[in-house]
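The block that comes next holds chain A.
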Amino acid sequence: METATAPEVKRRITIDPVTRLEGHGKIEIFLDDRGSVERAYFQVPELRGFEKFAQGRPAETMPQITSRICGVCPMAHHLASTKALDNLYRVEPPPAARKIRELVYNTFMVEDHTLHFYFLGGPDFVVGPKAPAAERNVLGVISRVGVETGRKVIEMRRKLRDLIAVAAGKAIHPVFGVPGGVSKCLTCEDATQFRSVAAEAVEFAQFTLQTFRKVVLENGEYVGLIKSDMFTHETYYMGMVDERNRLNFYAGDLRVVAPDGHEWGKFTPSAYAQYIGEHTEPWSYMKFCYLKDVGWHGFAEGPESGVYCVAPLARLNAAEGVATPLAEEAYLEYCGVLGKPVHHSLANHWARVIELLYAAERMKELAQDPEIADRNVRILPTAIPTEGIGVVEAPRGTLIHHYSTDSQGLITSCNLIVATQNNAARISMGVEKAARTLVTATSVDDGVLNMVEMAFRAYDPCLGCATHALPGSMPLSVQVRDSLGRVQTVLRRDADGSIHRE
Partner candidate 1 sequence: MKPVVAFYWCASCGGCEEAVLDLAEGVLNVADAVDIVFWPVALDFKEKDIEAMDDGAIAVSFVNGAVRTSHQLQMARLMRRKSKLVVAFGACAQLGGIPGLANLATAGDILREVYGGTAPELQFTDNGHTLTLPKLFDSVFPLDRVIPVDYYVPGCPPSPKIVSDMFDTLWNGQLPEPGSVLAPDHAMCDECPRRDSRPQELKLDRFHRVQERVIDPDRCILAQGIPCLGPATRAGCGSRCIAGNMPCTGCFGPTSRMRDYGGKALCSLASVVEGNEVAEIDRIFEGLVDPVGTFYRYSLPSSFLERKRLE
Partner candidate 2 sequence: MSEPFGPVRIGVYICHCGTNIAATVDVKALAEYADLLPNVVLSRDYKYMCSDPGQDLIRQDIRDRQLNRVVVASCSPHLHEHTFRTALKVGGLNPFYFHMVNIREQASWVHESRAQATRKAKDLVRAAVQRVAFHQPLERGRVAIQPDVLIVGGGIAGIHAALTLANAGKHVFLVEREATIGGHMAKFDKTFPTLDCAACILTPKMSAVRSHPNITLWTYSEVTKVDGYVGNYKATVLRHPRFIDESLCSGCLECIEACVYKQAKVNDDFNMGLSKRRPIYIPFPQAVPQVPVVDPETCIQFKSGKCKTTCIAACGDRHAINLHMEAKEEQIEVGTVILATGFQTFDARRAPYYGYGKYPNVYTALEVERLVNASGPTAGEVVLRDGRRPKAVGIVHCVGSRDENTNRWCSRVCCMYSLKLAHLVKEHTGAEIFNFYIDMRTPGKGFEEFYQKLLSERVHFIRGRVAEVTDWALDSSEEGNLVIRVEDTLAGFVRRIPVDMVVLATGLEPHADAPEVRRLFNISCASEGFFLERHPKLAPVNTFTDGIFLAGCCQGPKDIPDTVAQAGAAAAEALALIDAGYVETEPNTAHVDEERCCGCKTCISMCPYHAVAFVDEIHKSRVNEVLCKGCGTCVAACPSGAIRQNLFEDDQIFAEIEGVLSNA
């Protein structure tokens, strides 16, 4: 968008685009006359209106329709929606069905976290934030960790996605979720396949954790960066936990901890509306979530501000432990180094690797469950539908689907809170804080821009739908204008990372 043509009294920096949830992200940084950051805006300039055109659709088609919100985490939408249907039709899936869903879901989590760590987040550390942009991408990562590893990553993802297709029909936009179960059972051969891949996945996750330890934790500079104030925000955190407050992606209650780490609230997902409010800013198509009881007080930190966040960092803050041995170990190490709760956005990367390990272990557990190949995977609902809510922990955080229907099960209203909406406020703050610390009219350079990027990439915002943004190759332009809006300097960085001053 050519925003600068409008006569501007203020100076502005346009980082456009970022990436998208529905469309693309955009960052607007406004400088005061002294050239220091006055305000930064994080915009989402597109909207597809699923909430609207869901109306009139039969509820049972929602798992397939809503998966189209995001092709990177379709499984999250598919299952959140399917769980909403269970709830809508008041039907409890048979054990095998429930386990198949969770098995497939964890398979998906392993795959998606892998993608993020190696292709997106990883490079900032593995290669290094200050390294030439040209190297700061997946190829850079591969050159550091070795081509073998590169192939290993790709191969791992393929196996995982093939497995998902076996159980769910398609890896992208699955079809197996139906109210009261899943459309097909797993054969014993399927189960065996899951078991063998799960074993590989666990090894792979451990290997990944090792890599992270080596290249990040053993590097003081990085640890410093992680802990640095500019990437730190003291907000509330939300995540799903099981009955013993341990991390869970598929089912459980939502637990919110305050900036000081104590439990602020814990509620069954279907009660989300009492706790979570959605705030609209007239300059963005994305709504900003906040804790109702605390209230919306703008883009502010601290216990008085309702701003909270989700995703790996938040999940580990909200949980009191992890249910699988190896991941639990890693979790304790993590808390040991960073304390609890962890307020450092960049710690998301570490948390993600821990979750990766958990997902792999959980996958293994479920694949070994004798019940997984049971043939009874469906219960036909009989209740008259009225309202249903379904929640899962998407890779990027809590995902909520909420439907109301008429007695025929046709959607009358549909509310969707996607992971990144929960984070939207904190991402904006993160961007603004990073910008304040780093950006001045004269200090803009490639490193600076990447640092600003890192502020939101840490969340792997689904509007960063990974695949599109190879770190460092994200082209950015900074235009510094005088008070009449005339362009003074333009700093541009291309996909190949080269910097041009115009």
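For anyone wondering why these and not others, all candidates are chains of the complex that A comes from, given by their letters.
As a convention for this text, a contact is a pair of C-beta atoms (placed from the backbone, for glycine too) under 8 Å apart; a residue touches a chain by one contact, two chains touch by 3 or more; residues count from 1.
Remember, it's a predicted structure, so these values are computed and weren't measured experimentally.
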| item | value |
| --- | --- |
| In-complex contact of chain A, chosen from 1 or 2 | 1 |
| Residues of chain A that touch candidate 1 when the two form their complex | 1-3, 6, 8-10, 12, 16-17, 19-20, 22-24, 26, 28, 30, 39, 41, 43, 45-53, 55-58, 60-61, 64-65, 68-72, 74, 85, 89, 151, 154-155, 157-158, 161, 165, 168-176, 178-180, 183-184, 280-285, 287, 378, 380-381, 408-410, 465, 467-470, 473-477, 492, 494-495 |
